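The complex appears here minus one protein chain, its other protein chains still in place.
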Amino acid sequence: MSVGRGRDADIVELFKPVASITGLVIVWYALVEAGMVGGLPGPVPVATAAVGLIPNPEVHASLVASLRHIYVPYVLAVVIGVPLGIAIGWNQNCNDLVFPSLEILRPVPPIAWLPIVILVFPTTIQGIMFITFLGAFFPVILNTVAGVRSIDEDYVRAVRCLGGSRWQVIREVVVPAALPSIHTGLIVGMGLAWINLVAAEMIASEGLGRFVWVSYTSGTFPNILFSVLIIGALGYASSEVVRWLGNRKLQWTNQTE
Amino acid sequence: MLKGLSIALFLSVWWVVVEVGFLGFDLLRTPLETAVSLSSFVLGEAMGSGGESLYVHGYHTLYRVLLGTGLAIATAIPLGLACGWSDWWRNYVYPSLELLRPIPPVAWVPIALIAFASEFMGIVWVVFIGAFFPIFVNTMEGVAQIEPEYVRAVKSLGGGRWELYRHVVIPHTIPSMITGTTIGVGIAWIAVVAAEMLSGGPGLGYITFQSYRLMDTGVVIVGIMVLGTIGALSSSVVTRVGGRITPWSDEVGE
Partner (left out) sequence: MSNDNQTASDAGVRPDNQDGSIQMQNLTKIYDPDGESVTAIDEIELNIEAGEFVSLVGPSGCGKSTLLDCIAGFIEPTYGHIYVDGTRVDGPGADRGVVFQENRLLPWKTVRENINLGPKMRSETIDGRAEELLSKMGIEGTGDQYPTELSGGMQQRAEIARLLANDPEIMLMDEPFSALDALTKEIMQELLLEIWEEDNRTVVFITHDVEEAIFLADRVLIMTAGPGRIKETIDVDIERPRDLDVTTTPQFNELKEEALGHIVEEAREAMESGQ
């Protein structure tokens, strides 16, 4: 295959998503022009607004606030959720003692706790962070538990008959074997942390979510769409970071038979 | 034994933090007070100032979730199958959906309120978005995992395009669709609660947040409990129905 043909093929591959997204923008434009989406602004006013918003310090401050609201609780959720999940998955007594309580709290949509956490925590920001924490915590802990429970008993036996102690079994078998499942939990957890964070910010606090909601109540509609796109991009980037970090650690799962 | 202890421990911690007033917990109600107000609401007493009962709020929220999730199932499954199976759809439709996917459903609230000029449709749209993407992505991944041997088997038995869909693609993907629906329903509940808190009622999310504003914390806790209960029920319904539809699969079910 010549270099030239390879490059042509690359261009064709690139053309497809570009065509797809151009199509989406055209549909958006047409819907706005046809008056089918109420007062929603079309692509041109949104692009104009974007030019004005990119250097806007208020946007920067909101962005930094949102990032802080997500990473602190996310790291906490991982630091607490993974060890607790391993303990619950590995030890029946630990499971019986902790899991039923968690199961009571789990089905409640994290955002529904908002009124309570605002009342209970000294500051609203801490409350918001707790909501974000809950969003990430349950996927992380549940996937960790599931990962530990699905470990093939024979791996444990293999390490035991090489003379491994209880702790060595946990270190050499339980943790690495559960890692792919934990990784899934981390990715899902990041997604749910974002969903709940944006909701909580819109309702009660500072950050990008708040910026969206204020743009709505003040009637500057083009700003809404721009900031929603920023939120989407940040959410995407955070999940990709988690995915990438995990894949580096999980090289052994990429091998095929 | 320990399980009972776990629940007892949970209730006592609740009780103690309210009685002692740890952080702002003194503003909340004890388990006993909550049980009393829960039972009066279950008997139909009006929740808060609006005068609607638990059942009216519950009905509105449930209706939005069912409608939004139903629409999501009806569109996400065909789209997921198409994008998973056909190159054209994957090349030209999927990238646009991928672009929209990372936008959290609740961020759509103002957009939906502007576009639909109807609070009801706005909330349903947000629920729809919440449920759509997990179902879509899982369906598509389910199609991608079909082993070519099954396709070859049906083709060599003389099956055409339609038979392939009917006997391989769709049945093989059902467990993934159910997984996606389980996740989708969970996110639909988050979306509906947040949307109702933002845009108004009646509805369980609305009354929970409204009662917080009026410092009626009894209603707040009951609202959260009811949301948790219906949330748990709806996910168990999906799992059960899923298990019924796919008796051959051990991916879904209890």
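A and B label the chains in the order they appear, each numbered from 1.
Assume contacts are C-beta pairs under 8 Å (C-beta built on N, C-alpha and C of every residue); 3 or more make two chains touch, one makes a residue touch a chain.
Fair warning: this is a prediction, and the values are worked out from it, not measured in the lab.
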{"item": "Shown chains that the omitted chain touches within the full complex", "value": "A"}
{"item": "Among A:Pro17, A:Pro176 or A:Gly246, the residue in touch with the chain that has been omitted", "value": "A:Pro176"}
{"item": "Per the touch definition above, residue among A:Val37, A:Val98, A:Leu134 or A:Val159 touching the missing chain", "value": "A:Val159"}
{"item": "Residues of subunit A (touch criterion as defined above) contacting the omitted chain", "value": "152, 154-155, 157-165, 168, 172-173, 176-177, 179, 251-253, 255-257"}
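Keep this in mind: only the chains that are shown with their structure count from here on.
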{"item": "Whole-Å separation of chain centres (CA-atom averages), subunit A against subunit B", "value": "17"}
{"item": "Touch list for subunit B against partner subunit A, complex", "value": "1-3, 5-7, 9-10, 23-25, 27-28, 91-96, 99-100, 102-111, 113-117, 130, 186-187, 189-191, 193-194, 197-198, 205, 208-209, 211-212, 217, 220-221, 223-225, 227-229, 231-232, 235"}
{"item": "In the complex with subunit B, residue positions of subunit A that touch it", "value": "16-17, 19-21, 23-24, 37-40, 93, 96-101, 104-116, 118-122, 192, 194-196, 198-199, 202-203, 209, 212-213, 215-216, 221, 224-225, 228-229, 231-233, 235-236, 239"}
